[in-house]
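Have a look at the structure below, then the notes.
One protein chain is absent from this view; the other protein chains keep their places.
Up next is chain A:
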Amino acid sequence: MTVRLLPCGRRAVLVEPDDVLGFQAALEQAPPDGLVELVPAARTLLVRFDPSVTDADRLGALLRQVSPVDSVVSSSAEVVIPVVYDGEDLADVAADAGLSVSSLIARHSGGSYVSAFCGFAPGFAYLSGLDPALHVPRRPTPRTRIPAGSVAIAGEYSAVYPSASPGGWRLLGRTGVPVWDVERDPPNLLPPGTKVRFEAVRA
């Protein structure tokens, strides 16, 4: 098992493990002294620590010993997100992928996704599991405003915009399911490890 450790100031180390969620699960089971917060992303795990308790060298020696464990994906329930597939980029994405629109919808809604990590905005979950035929780059120029509930794809991920924001992802459709609600506990519907399925519905 290989793990790269990258420096990130005096209060954090960026870890590049083979299995981010498994590495995170191992640290959650046996937290090292001084651990403050774990932030998973696409290929990396940020390990924030309390510099009055430990330092990058001591923590690094511990992190090199970590063996990834099965993450929580298998135990969590599946969240089903109904989608009206009428997004502005639907036809363009289908054309770029050499698919009909209905085949694009079938492939997007046919996949089983897992929330890999959250970032960009509160509640914005990067959902892995997108059909490789649908891996498309972001728009060259981001839109200045994308409505909350927009269902979109970019690269190897799909996502639901939790609130209105600028963004460069390709819009396939929309959902009425609020993925972020500060009145809810937890506010995030799709924390890392959540299984997700999209379901095509009529407008």
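Just so it is clear, a contact is a pair of C-beta atoms (placed from the backbone, for glycine too) under 8 Å apart; a residue touches a chain by one contact, two chains touch by 3 or more; residues count from 1.
The definition used in the following text is that contacts and distances are computed from a predicted model.
**Q** Considering only the chain that is not displayed, what protein name does its UniProt record carry among "Pimeloyl-CoA dehydrogenase large subunit", "TlpA family protein disulfide reductase", "ABC transporter permease" or "Biotin-dependent carboxyltransferase family protein"?
**A** Answer from the UniProt record of the missing subunit chain: "Biotin-dependent carboxyltransferase family protein".
**Q** Who touches the missing chain here, A:Gly119, A:Pro147 or A:Gly176?
**A** Only one of A:Gly119, A:Pro147 or A:Gly176 touches the chain omitted from view, namely A:Gly119.
**Q** Name, in rising order, the residues on chain A that touch the hidden chain in the full complex.
**A** 6-12, 14, 36-46, 48, 117-126, 155, 162-163, 182, 186-188, 191-192
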